[in-house]
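Everything on this sheet refers to the single structure shown next.
Note that this complex is displayed minus one protein chain, with the remaining chains in position.
Note that the chains take the letters A, B and C in the order they are written out, and that residue 1 is the start of every chain.
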Amino acid sequence: MTVESTAARKPRRSSGTKRAAGAASAAKAPAAKAAATAQNAEPQLVQLLTPEGERVSAADNPDAAEFLSFVEDITTEDLRGLYRDMVLTRRFDGEATALQRQGELGLWASLLGQEAAQIGSGRALRDDDYVFPTYREHGVAWCRGVDPTNLLGMFRGVNHGGWDPNTNNFHLYTIVIGSQTLHATGYAMGVAKDGADSAVIAYFGDGASSQGDVAEAFTFSAVYNSPVVFFCQNNQWAISEPTERQMRVPLYQRAQGFGFPGIRVDGNDVLACLAVTRWALERARRGEGPTLVEAFTYRMAAHTTSDDPTKYRRDEETAAWEAKDPILRLKTYLLASGGADEAFFEALEAESEALGKRVREVVRAMPDPDTMAIFENVYADGHALVDEERAQFAAYLASFEEGH
Amino acid sequence: MTVESTAARKPRRSSGTKRAAGAASAAKAPAAKAAATAQNAEPQLVQLLTPEGERVSAADNPDAAEFLSFVEDITTEDLRGLYRDMVLTRRFDGEATALQRQGELGLWASLLGQEAAQIGSGRALRDDDYVFPTYREHGVAWCRGVDPTNLLGMFRGVNHGGWDPNTNNFHLYTIVIGSQTLHATGYAMGVAKDGADSAVIAYFGDGASSQGDVAEAFTFSAVYNSPVVFFCQNNQWAISEPTERQMRVPLYQRAQGFGFPGIRVDGNDVLACLAVTRWALERARRGEGPTLVEAFTYRMAAHTTSDDPTKYRRDEETAAWEAKDPILRLKTYLLASGGADEAFFEALEAESEALGKRVREVVRAMPDPDTMAIFENVYADGHALVDEERAQFAAYLASFEEGH
Amino acid sequence: MAVEKMSIAKALNESLRKALETDPKVLIMGEDVGKLGGVFRITDGLQKDFGEERVIDTPLAESGIVGTAIGLALRGYRPVVEIQFDGFVFPAYDQIVTQLAKMHARALGKVKMPVVVRIPYAGGIGAVEHHSESPEALFAHVPGLKVVSPSNPSDAYWMLQQAILSDDPVIFFEPKRRYWDKGEVDTDAIPDSLHTARVAREGSDITLAAYGPMVKVCLEAAAAAAEEGKSVEVVDLRSMSPIDFDGLQVSVEKTRRLVVVHEAPVFLGTGAEIAARITERCFYHLEAPVLRVGGFHAPYPPARLEDEYLPGLDRVLDAVDRSLAY
Partner (left out) sequence: MAVEKMSIAKALNESLRKALETDPKVLIMGEDVGKLGGVFRITDGLQKDFGEERVIDTPLAESGIVGTAIGLALRGYRPVVEIQFDGFVFPAYDQIVTQLAKMHARALGKVKMPVVVRIPYAGGIGAVEHHSESPEALFAHVPGLKVVSPSNPSDAYWMLQQAILSDDPVIFFEPKRRYWDKGEVDTDAIPDSLHTARVAREGSDITLAAYGPMVKVCLEAAAAAAEEGKSVEVVDLRSMSPIDFDGLQVSVEKTRRLVVVHEAPVFLGTGAEIAARITERCFYHLEAPVLRVGGFHAPYPPARLEDEYLPGLDRVLDAVDRSLAY
């Protein structure tokens, strides 16, 4: 199923040169400017919209200049679209949290605070690109046109993933940390083999960066020069562990040692995330291989609804990040620049309400799966043992109906 | 068992400051000069003795200057000792290869060509340091005082590792690629907990650098600031795969992205390997955390005696590396500088002969293990199933003796 | 303390605390074991009292956790490692089966591997994928490992003590859905040996063998069967490697019938080994083949199906009936 899209979905076609695998040499790979940004010892953040809601110009910040060109085409309407995406995603997320509290879901992993990172990067994608998410990419799913209620099945416990990955080129959520970065890399190897100019994006977290699989994904993608963007949402926390437990220097710097560029972007700035992801995707399309994007953001909510962050983090920290809220800053800008009027916000509020209502209704109506579904889809070609157990279990269940 | 040591074993005590775990901040970590060397885009090699057998002075190469200070104390006698170590190691290695051909060993992994990397790094260690080797560190074992014949047990098939790791602080050979880097890291975490100022060194290969375990070792050691040196012998090949199949940029650069310095050293230059390893070990002792040393060298022989390198590499390549032979260049220097006379070389030749003879004799006399050894040491505290199977098997064997 | 009523979770916490107090070489390692006290709060308060050097929040990398624990053990420490959930042990599987299990033998006994790997396991808590698995057979098949699972607070306390004292690696499976079940713990008692089975309920018609979370189900089944006049003996195996076949044999020779119950898939689950070996030992005693009740040959299903997937009272009683019908 798809939802109506809004902003920034116009495909940005690549220059047209078909990728020749391995054509780009490692030495040439980093775009000069971006690499320079990424290599400074002091972590630099690409930012195009300040927390105060002001747009950054090339004059303000020469480092940002290159990336500004990647959002030149973004109209005010597009900005409203990005805003709408973030608001609706947040609303959906809040609704899911509420549904969990009401017992309709077993668990929920909130993306609160990470809307800009997800909408910015998600809106940078073309339809033929492919996404490998973690379990928290509800905003990216939204951008891909996955019906948000589809995401809830696994959290309700009626399935392990309720959508067909190939309908929206959005893979299933992956819970085991880091695994999907290798799937993305393999998929990207396939894209390159096919001579296609689409790209692949793999989402992962700051905690995930410690997993060996992620390093192996870096190695494979570097060696095969695969068209994949590694998009890390550094939300400062891996459950209760701050990033100091995972790394000693900023994560984006890790890419360089594997031979491809890494860059840190303000993950609460939807424009910057859009620009940087477009840049990275274009590198991939041009056959220049992988890029690591570190979106510096914050997990405003608990890790999941099972978590209690008061055990391990200070309120002041959360408060400080509230001031950097991704939605607020775009709203401020839209208001100040006249890009949106009250009617827009009111209409959006109504749309949010409607979305919330629909989500509630759909979830409450979600039927439990049939018991015999246990035996379905274990194998594509069948398996004698599954057949035997299915038959035995059916007979066992039938024995109750017969009144035994 | 221990063998007579010769050169460069005088312990270099650290400055005396006990390590305070985590005391050194990541930012301060890289020794300014070394880091500078390591960060240049063009891979730089620390070299103190040229392939032509000439010593590099600070004037020749300012980059080398810092490292020269680490071998200031090396006397001509020490140099002869390093030379002797390399020659005897090579002789032992050649003997083992011959023994494999004669059917006395099932397999042998030759270190031919890597003597300088191993003797240089091995002689940088203090007795209280701890070594985690791969399966090819015969030269390091030699430096640790492990009787070389002990190394042969596993290649003959009489055991999986014939020495007590704690006798010489030299862990067992590890065959599964990369695993030992984590053991080294954990051991180093323990050293730091103990407040000891010894260091740990983990050997691994260029191929191993692709394993997730190695990246996890980098992460853990960086996060815990552990006193460990990662010593990669980049011998250009992982069986049949050249380094291009493992990495896109020089390996030493990988360290920086994990927050610690990496450095490339001429792995065929025993002096440079000694100096750089001493430098890295001192960093570890001072509580400055891990270092990655990439010793740029060459596997002159086949991967193992089972391998046939003619399938995948060109003779010219091997020939080019022959000119950089680590033993030859030190011999040239010793001869030219008058550091050794013919008598020295003759005596060493005789010593080599004697070593070869002893190795042959010991190996040929190595008894097969007792059958019931299958059941020994499976558990330290015993296990009912092992006891049961042992008894059953003993009864089964006895049934033949009774003439059934 | 001495005798006190507490949950399994609390008993495990007390046991860890005791170990940390007793032996300075004991370390706790894992994801979120520090301030948070673990996602199940098993390590609650321990970092506060013993410090970050002894209760260590690790990077998010299971191979790294077990691999560094091995190194720490080589240095003389006794690491107690927590894997956050059953389904997340597999990144560490290589280090566990290739290194941890074999190091003692590889070194001809010259080094020891006193490492405990604690794994909250099995289902029944309504969780998402990978949080409800029972991989014990995948460890019990591997020589060099010991594998145990407590079913009650007293065993939780004492078996963990014994696991930490053991010089061998112990995979310690904690029945997560029983964490909050309470029972008496006597911290002065002299416990059974770690690998001895225990008759949890005596009976004469048939034996039910289980461990961890399924002991409770078997006890309930035995109670239900008693109402129908069937006398069911329940054996809590406690250890899956080694398995106390001597103890189980005594029970089966008495009852002549055996049903093994576990959550893991039946195919190649521990029940297979028990059936094979007990049949060999008791061939002339058995009135019925050893029957097995367990998970199906299918990935652990979504939570809304787990009640059907998991062996429950009815399925156990069905097997009892089938056995008795022979």
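Convention: a residue touches a chain if its C-beta (ideal position, glycine included) is under 8 Å from a C-beta of that chain, and two chains touch if they have at least 3 such contacts.
Every value quoted in this text rests on a predicted model; they were computed, and no experiment measured them.
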item	value
Contact set of the excluded chain (shown chains only)	A, B, C
Option from A:L49, A:A124 or A:A188 whose C-beta touches the chain left out	A:A188
Candidates B:M154, B:V293 or B:L355 - the one touching the absent chain	B:M154
Which of B:R55, B:R245 or B:R360 contacts the chain that the document leaves out	B:R245
Which of C:R17, C:K110, C:H130 or C:R201 contacts the chain that the document leaves out	C:H130
Contact partner of the left-out chain, one of A:R91, A:R123, A:H138 or A:H160	A:H160
Chain A, residues in touch with the chain not shown (by the definition above)	21, 159-162, 164-166, 171-172, 174, 176, 179, 181-191, 193-194, 212-213, 216-217, 219-220, 223, 376-381, 383-386
Interface residues of chain C (partner: the chain not displayed)	63, 87, 90-91, 93-94, 97-98, 101-102, 105-106, 129-130, 137-138, 140-144, 241, 264-265, 267-273, 275-277, 279-280, 283, 288-292, 296-299, 326
Where the missing chain touches chain B, by residue	106-107, 135, 153-160, 175-177, 207-208, 210-213, 238-241, 245-246, 306-308, 311-312, 368-369, 371, 373-375, 378, 383, 385-386, 389, 393, 396, 399-400
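The criterion applied here is as follows: only the chains that are shown with their structure count from here on.
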item	value
From chain A, the most remote chain by mean C-alpha position	B
Chain centre separation in whole Å, for chain B relative to chain A (CA means)	43
Gap in Å, rounded to a whole number, between the CA centres of chain C and chain B	41
Multi-partner residues of chain B (at least 2 other chains)	212-213, 216, 219, 223
Residues of chain C touching at least two other chains	58-59, 61, 63-64
